[in-house]
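Structure record follows, encoded as structure tokens.
The other protein chains are all here in position, but one chain of the complex has been omitted.
Right, chain A next:
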Amino acid sequence: MDNIKPRVKVPKSASAGEVITIKTLINHPMESGLRKGKDGNLIPRQIINKFTCEFNGKPVFSCELEPAISANPYIEFSAKVNEAGTFKFSWLDDDGSVYETENKIAIK
């Protein structure tokens, strides 16, 4: 898979107890396995099937994705920040690849 790069938008800092919004996007074809190529054969399925977000090692949010999710999956959710720390995001691909990224957040 060429150049799959996750992008995440997390505020740099937040007040303790604040609920922040996190926006994520990863470029990925999300090939459903139902589409036919030019040669008339089905294009094999290639889907990011799971996304997780952890904060300081504790689960915040996760989701299971099906082929019905658009290409370049965009996921937006919220998180409650009680302390400074690191968000860790991972995307699981059908082929076993895991794409990861991390973002730090400080307390105002």
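As a convention for this text, a contact is a pair of C-beta atoms (placed from the backbone, for glycine too) under 8 Å apart; a residue touches a chain by one contact, two chains touch by 3 or more; residues count from 1.
The criterion applied here is as follows: contacts and distances are computed from a predicted model.
Q: Which choice in "(2Fe-2S) ferredoxin domain-containing protein", "NADH-quinone oxidoreductase subunit K", "Carbohydrate ABC transporter permease" or "Thiosulfate oxidation carrier protein SoxY" gives the name that UniProt lists for the one chain left out?
A: "Thiosulfate oxidation carrier protein SoxY"
Q: Determine which one of A:Val10, A:Ile75 or A:Ile105 touches the chain that has been left out.
A: A:Ile75
Q: Of the residues in chain A, which ones touch the absent chain?
A: Spelled out for chain A, the touching residues are 19-20, 32, 34-36, 55, 58-71, 73-80.
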